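Every protein chain but one is kept in place in this view of the complex.
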Amino acid sequence: MEQNLWKHIIAVRQSSPLVHNITNFVVMNTTANALLAVGASPIMAHSHAEVEEMTSLCQSLVVNIGTLDDYFVDAMLLAVQKANEQKKPWILDPVGAGATSYRDAVLSQLLAHNPAVVRGNASEILALAKANSTATKGVDSTAKSDEAVDAARFIQQKYGSVVCISGETDIIVSQNQTVFIRNGNALMTKVTGLGCSASAVIGAFVAAVAAPAEAVAAAMALFSISGELAARQSNGPGTLQVLLLDKLYTLSEQEFNDSLNIRYA
Amino acid sequence: MEQNLWKHIIAVRQSSPLVHNITNFVVMNTTANALLAVGASPIMAHSHAEVEEMTSLCQSLVVNIGTLDDYFVDAMLLAVQKANEQKKPWILDPVGAGATSYRDAVLSQLLAHNPAVVRGNASEILALAKANSTATKGVDSTAKSDEAVDAARFIQQKYGSVVCISGETDIIVSQNQTVFIRNGNALMTKVTGLGCSASAVIGAFVAAVAAPAEAVAAAMALFSISGELAARQSNGPGTLQVLLLDKLYTLSEQEFNDSLNIRYA
Partner (left out) sequence: MEQNLWKHIIAVRQSSPLVHNITNFVVMNTTANALLAVGASPIMAHSHAEVEEMTSLCQSLVVNIGTLDDYFVDAMLLAVQKANEQKKPWILDPVGAGATSYRDAVLSQLLAHNPAVVRGNASEILALAKANSTATKGVDSTAKSDEAVDAARFIQQKYGSVVCISGETDIIVSQNQTVFIRNGNALMTKVTGLGCSASAVIGAFVAAVAAPAEAVAAAMALFSISGELAARQSNGPGTLQVLLLDKLYTLSEQEFNDSLNIRYA
């Protein structure tokens, strides 16, 4: 079923949701700016003494394990439990899933608290599924891209999360539908933390939009189209990072509709 | 009494004060760049093993509680005590005052060490005054904007600090004068940490200028005018963040005088 995604972009701009982020040091500044650019209000706080109170103040929570350590992980666990208790959606960005056994152990702990959305690249989603599958064969498939979709479906079914595989084509797997968005530009992979920023923006959209799968599709469409249009005016990754923020802020309905390359399955 | 604020901008550029910052993770990079752009030299250090030695090397100290935790708070307390012992000015940026009880408790501890300057937005200054007033009625007033000025006056009188309420109009409350600066641009609220950068720049000015209230007025005028001129050339928050740094670095006396919109009361 086709969706009117533009109205969700307007909903975020108008409702300006407060988004609690427990994220990595590399991207704190850039994800806060991405949230502001789409019309949301970012909060970053991790002290155990206040992290639950902060989650309570916000409409959604984004957990990103990029530069995790034990203190941050405990803060994340406190926050996701509070979010679930208050029926607020939370987003998991499994940065570097599969890279170390510590990451995989932490991710299993977090997944057990049923994130509303998981967003990662294909290798992260594959690693997540593999580490959390009890089947001896784990998740497998013949074709590489199909494999990631199967992994996403596995996570979706086991934890109830909408799963977004970001890449050249962004794939959003929910219970009833798979959405494919082909926007963006390869130069975006040369700017650090754009995946993390996409996850933060998803946090804003699930706060403002009732249907999580549509919220994720709208967030990814906005982000990828803004990156694609910004890349056309960029001379490299430095200008792209700057112009992407401008475009997230100024993107018009006309630009959005003219650019959107989406397919439903 | 009208002040020649431009000479203070020159004083900072020429003396290049060393400013110790214990600040939040979101803005460490951008505040360091703001300090460099106005001609100061930033130092960021928080280890208990060296934080007092770092304060001793610097001409002023900026404390910003944005992403506070117990370790950082203890570092802040060590540093402000050293600053006071050495009669160096320190600036408090009470990010998120009133949002959690932890923040309010930490702010009370910090305020007790009498910052030379407190800079926050209206709601932060109101929350600070409310949490530190023993009067049963607390700070109150009929009009909202007057209320923040009353709160600032309360903090000024109780702790001896110059208090700056930043917003559409920046209001600087000192013992003998209230200064109103109407520069800046609404787009500045869409870039993360510009308030934090303003506080850091105040740190440079109180290090280089003997009179704290004039130092704060010069810092806020420089910052707001630079933002206002940068916004005219910006296409969104991304370019604004970049062009603001350029303008802080290049602003001329002519541009400053042509733009300054200041009122003394």
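As written, the chain order gives the labels A and B, with residue 1 at the start of each chain.
Everything below uses one rule, namely that a contact is a pair of C-beta atoms (placed from the backbone, for glycine too) under 8 Å apart; a residue touches a chain by one contact, two chains touch by 3 or more.
A quick note: this is a predicted structure, and the numbers were derived from the prediction, not measured.
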Full-complex touch with the removed chain, picking from B:S60, B:N183, B:S199 or B:Q241, is B:Q241
Residues on chain A that touch the omitted chain in the whole complex? 24-27, 29-30, 66-70, 96, 99-103, 189-193, 234-239, 241-242
What does the interface between chain B and the hidden chain look like in terms of residue numbers? 25, 28-29, 32-33, 36-37, 42-50, 53-54, 57, 71, 241-250
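Keep this in mind: only the chains that are shown with their structure count from here on.
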Per the centroid of Cα atoms for each chain, what is the distance between chain A and chain B, given in Å? 34
